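Our next item is chain A:
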Amino acid sequence: MFGAFRPTNSLSGGLLWKIPWRLSKFQKQRQRKRLRAVDSVVATLDKALTKMSITTRAVERWKEEMPVEQEMVPKDKYSIFDRKEKKYRKSIRKLPKWTRVSQRVNPPGY
Partner candidate 1 sequence: MSFFRITLTRSGIGMPKRTQGVLKALGLRHRMATVFYPVTPEVAGQIMRVKELVTVQEVDKALTKEELRAERRPEAGFYLETAAPR
Partner candidate 2 sequence: MLSRTIRRSILDTRVPTSALPPTFLLPNRARYFNSTTQHVDTPPESIYISQLATSPPAEAAETVTPVRRPIRPKVPLPPAPISEPVALDASVKELLPLLAAQPSHYISAHIHAKPYLVTAGDTVRLPFHMPGVVPGDVLRLNRASSLGSRDYTLKGTPYLDERIFECRARVMGTEAEPMRTKEKKKRRNRRINTVKSKHKFTILRIAELKINSLEDIEGSGTESV
């Protein structure tokens, strides 16, 4: 049972990668930090542009459509919609380049 050559999943089955389906609390904390960093960039842009009384479509659209970090539900922060998954949800880390792209809204009802 114990010892150097015990039959573990990776030894008996060959290639086996185990990816936890949820994020750890530290990964979640860093994810929130990244979301807030993007929020602060948008806030800075908005403040600077309103000072000069200019509006930009990109900033306005983002403000209209995207929730800030505090408004998001935890489900949306750490997982995304996927129609092929069992409960239509998968971890956000499955999204390619997930630490450098914005993915905040999901289809309503899922």
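How were these picked? Simply put, all candidates are chains of the complex that A comes from, given by their letters.
Just so it is clear, contacts are C-beta pairs under 8 Å (C-beta built on N, C-alpha and C of every residue); 3 or more make two chains touch, one makes a residue touch a chain; residues count from 1.
Note that the structure is a prediction, hence the values are computed from the model and not measured.
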| item | value |
| --- | --- |
| Touching candidate - 1 or 2 - for chain A as found in this complex | 1 |
| Touch list for chain A against partner candidate 1, complex | 34, 37-38, 40-42, 44-45, 47-49, 51-52, 54-59, 62, 97, 99-102 |
